[in-house]
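Note that this complex is displayed minus one protein chain, with the remaining chains in position.
Note that the chains are named A, B, C and D in the order they appear, and that numbering of residues resets to 1 at the start of each chain.
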Amino acid sequence: MKTINKDKEAKKTAMKELRGLRKNLIAAASSTMKIQKKDMAAIKTFLKGEAATIPEISARIDMPTDKTLWYMATLKKYGQIIEGEKEGAFFKYSLNEPEKTQEKAEA
Amino acid sequence: MSEKNQNVGVYICYCGGNISDHVDVEEVRNRVEKMPGVAVARTEMFMCSDPGQEMIIEDLKSGKIDRVVVASCAPSLHETTFRDAIKRAGSNPFIYEHANIREQVSWVHHGDTATDKASVLIASATAKAKLLKPLEPIRVEAKKHTTIIGGGVAGIKTALDIAQKGIEVTLIEKSPVLGGQLNNLDRLAPFGEKASDILQELLDQILNHKGITIHTDCKIEDVTGYVGNFSLDIVTKPDNNNINKKITIDTGAIVMATGSVSYIPFDGEYGFGRHKEVITLKDLIHILKENKSSGTALEVNGKRIKNMVMIHCVGSRQIPGIHHPKENGQLNEYCSRTCCAAMLNASNQIRANFPETGIYEMYRDIRTYGRGQEELYNQASKNKVVFMRYDADAQPEITLGSSSDYPLLVKIKDSLTFNEQMEVPADLVVLATGIEPDDVSDLASMMKLPIGTDKFLLEVHPKLRPVEFPITGVFLAGTCQAPMDVGEACNAAGAAAVKASALLSKGYIELDPFVAQVDMDKCQGHGACVEACLKEGALELTEVNIEGKIHKKARVTAAMCLGCGACAAVCPEKAIDINGWALKQYEDMVDAIVSDGFAA
Amino acid sequence: MVSTHIKNFDTLVVGGGIAGLQTALDLGDQGYRVAVVEKDASIGGKMIRLSKVFPTLDCASCITTPKMSAVAHHENITLFTYCELNSLDHDGSGESQGIKALITQNPRYVDPVKCIGCRQCEYVCPVHIPDMEQGGLSATKAISIPFSNAIPQLPIMDIENCMLCGQCEKACPTNAIDYFQKPEEFTITAKTAVITTGFDLLAVKDNVQYGNGRIPNVIDSLQMERLLAPHGPYNRVLRPSDGMEPDSIAYVQCAGSRDKSMGVSYCSRVCCMYAIKQAMLLSGSLPLADIIIYYMDIRAFGKGYEQFYQNAKAMGIEFVKAKVARIDKGENGSAQVRYELQDGSGIATTDHDLVVLSMGMVPGWNPEPICPVSKDSDQFITSIKPKISPVLTNMDGLFVAGAAAGPKDIVDTITESGSAAMEAAKFMSKSLMEN
Amino acid sequence: MSLVNLDFAEELKEYSGDTALECFNCGTCAAICPLVNDNFPRRMIRYIQVGAREKILENSDELWRCLHCGLCTHTCPREADPGEIILGLKRFVLANWRKS
Partner (left out) sequence: MFNPRDIIEILAANVRQTKSPFGIPKFMVNTWYKDHSLPKEGEYLLFTGLMYQFSPFIETSTQYLEKYEDTKTADYLKYAKWVPGYISGMGLAMMTKGKEKRKAGQPLKNIAYLLQKSKVNFGYRPDLDNYSGILLYDMGDQKGFVAHAKKVAQKLKNAGIKKIITTDPHTAYALKELFPKYTGISFDVKPYFELLNFEPKDCGLEVTLHDPCFFGRYLKASDITRKQLSNMGISVTNIRNQGEFTSCCGGPAESISPSLSNEIMDKRATELEEPGKPIIAYCPICLGNLKKSGAAVEDLSTLLARHA
């Protein structure tokens, strides 16, 4: 038991060291992640009400269309969004409800 | 054959949309799951990928299943892939059945029809799979010897490669000399090596190689046997005593390297045969090779050439409705690949050595695709060759010129000059005649080799098996397959050689065991099967001593059996059947297809 | 870190694309022991990233995955993926003129033995990064398996974008995550080596005339392959700026080929055919779209290629003989191509929803200063006998195949790989006889 | 119908560099030209290639719309130097005028 604890301690210290070494990278990744989380949440919140096209979503949540599409492709890949009917030259997207687990992702 | 219910695993492939765009794969899976005997039914984006194969292996290992059906593309593509996977799971590879739901379903049907047909095909495959039994491949001894048919550059190179691997080689050439088309060439595009030097280097090697036997001036009379044990009867031309020598060659593998010939324009094509000033590229290369010109202009038949016109794509890239087919109806729709570089190469030689000879090249597309070839085109421009471009439906016209200086006038609607009609006075017109395969239809039918619509020999698949025929043990290399330049033909030769070497290196070959098998108890020795057999030597009646009595019984030579089933069809006792394709299996398959349950 | 770890083989194949796989198979089938060293995390090279391939329109995966799988399971072949080749030269030590290569195994931060490829780490990872396997058009995670049919099925952790949050470690059912993994060096010795390092495309961002990659909806041909591929970023063809289904798609040929001012002076050999192929696939998935190919010469020279080209014309794909001089940003996300009307009627500017640049091919690997093998002025590896054996290099026992020796299509690459395997085998049986 | 004439390129040598025949008529120069929205300068270069001397003289005014900004030469895939060719044609035409 004691050795396990000792290993755990050693690992903890090592992780701390590693975090120190990669401080800048971690900070950058964290802020990227936070923005992504917020952006994707905005898309998903909007889609709770209705299915919509990329330009519609973009206009509503004030995000460039290319960025919206990038998120949409990603959310779709990980099974959180599904593609619906086409409206004009654009496809409508809606939430995958009930949100299936990611096992389905990218079959 | 045991009738006990087997546990079949069915694996259905999306083929990345190739199948799933038209077949509702998940619906098929739901239906399959309910079929009798099916233990598991699974789907995967690419069943042939590693995760797909792993799925099958796991199910086999865990004992969930003992028969496998994969529903995907044509079995010609991936049957071996899945058999190998089953082998890796420690099972017998012949407990496997394939349902083709791509070529036979998704590529030709849409919507519900497609989903229904896929279900039916899988039901039928499952019915068959239940009756599959483990089989052992047929092992035949293979003669460590290869026969190359054709002594051009591809044939010589194949022979050398195989011989240098320690396998004996016989090279057969119908003409009196080796070298094929290389004998007709001079400086080779794009780097300018002399064809004769290349040939000499190859000949030096091949003539000194102890493992290579060469027969020139001979004809192939017959080809028999099967992979590892082919037999070729050849006859040499009459010798001084007017005697034809007959030779039989026993060989393990055969490489077709029968090469190509130059297209001969029909009478009047671009004035060919009507005006002596119209010649072919082959003629021009011959003139350059002889090099009888002195001074600053190219001389042809003692005449100084001032303006020569070179016309590309003669006998190549022909279009139905625009070009005239040959007498046999053949239209060469393919690109001959080598002529652009060869023309530019000749132009550069002429412009460099004979600056007084002006050159006009009339082309459709300049196809200098290969390494060093675009530079050849660039160089031709630097050498002041004038290029003019015509459309396929507005070919240049050759007419008589009005001056004695220029006996011909070539008219062209030149798309580079804004589609204006242009006239070029010429005292020589050179036609870039393309490549046609040498006619080997007799050999091909003797050996049952496929020929494509372009009349070239046809490989199994350009990427999966580019140098192989469907007949195991027969390969192809060089321009009998498609137009190629010397380097490409040598690469093809290497590729064919590596396949032949791998095949023969073990000394034996394993063949699929889908051959006729006789039930000795049932066989009454009628001999109907022997009569029906399509492959001479595959079936015979032998006398068997059973408990002191001599009985006639049919015997199968497995290595020769085609597995065609002609014998099974005629046996009154149903004493002969095909392994893996038994009559009962057919019956069950038909039952599965006609039963209503499996389609929606 | 110097390692004395030495692995011995008959042949070292550098590059695990289609050329390397075919070479390895052709050698392995003859009983030679082969090592395949690949810089990427998966074997399969460019081909596994393609949609369908000309002229048969087989899906690229259908041809590549079985070869990948065959290599991975071959008893005579060993794979080393995600590896850096540090040096490759004759082995000076001893009598033999064998090959010696120093290699670094890059850390995946995942234990390859423990990992079962379940992708739980990828699902829980909170950081999204542009998925370069998808031309950057969609995202993957900071730890992920490169693509669905990758071999091996091992994830890679991108430490540049990792927050060290520990979620993947928690999710991993087999304790395979190892944040402390270090690069490992090892040595491979072999009798022969085959260079099959393939090609790269010139970068759109370096092309001023076509907008330095800053004009929306101007993409390169490999990105279009992804849009058309079954696992593509959108699972259909949409234009990247706003997800519109394009109505008008243009191909710009010789974008950086046959043009020293823009890239390279040679012909990249495959662009005509893949543009025609993509155009055909597009007209299948977008039957109403206008598809135009701007070209200088159509180079459909291979077996069945010319017929393929004529079929495309018959299908209504438009071929315009012109070299696009420049591309500008048009209205509403369109890209505007400018070219000369060669019939003499002036200059045209045409708007397209999506423009695909058939970028030129350049070598995927520079031997300098890793290996003393020569390159030509075109920067591809020199073939010393382009007629009798195009796979021979100026280094004894070292051969080359595929696009490493100049742009080449898959058919020609596979044939050449067989030829390289043959030369390597001959070289080994020769030295066997001499010894 | 016009008859091609190789001698014209020779005649021009006196006035300009000798690169007109290196052009492979891709049309980049015409389409990149910021000054003239026409088939210029390729039209002129092609006329040199096929020796259409009279056509050049007929359309000679067009030459002076070129300001030698050099963009065509800079982007020419063949390094045929269209800018210099046009300059040479200006010299040729001017010499012709002055002769007349």
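Note that a residue touches a chain if its C-beta (ideal position, glycine included) is under 8 Å from a C-beta of that chain, and two chains touch if they have at least 3 such contacts.
Please read all numbers here as calculations on a predicted model, not as lab measurements.
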item: Absent-chain contact - pick from C:G44, C:G198, C:G211 or C:G256; value: C:G211
item: Residue numbers in chain D that touch the chain omitted from display; value: 15, 34-35, 60-61, 63-65, 67-71, 74, 87, 89-91, 93-94, 97
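Following the convention adopted for this analysis, only the chains that are shown with their structure count from here on.
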item: Length of the line joining the C-alpha centres of chain A and chain C, rounded to whole Å; value: 29
item: Rounded Å distance between chain C and chain D, as computed from the means of their C-alpha atoms; value: 42
item: Touching two or more other chains - residue numbers and ranges from chain C; value: 148, 231, 258, 342, 344
item: Partner chain D, residues of chain B touching it in the complex; value: 307, 358, 360, 366, 377-378, 381-382, 384-389, 411, 414, 416-418, 420-425
item: Interface residues, chain D side, partner chain B - complex; value: 1-4, 6, 9, 21-25, 39, 43, 46-47, 49-50, 52, 78
item: Chain C residues touching chain A - in the complex, by the definition given at the top; value: 123, 126-128, 130, 134, 137-139, 142, 148, 159-164, 166, 179-180, 216, 231, 233-236, 238, 240-245, 247, 333
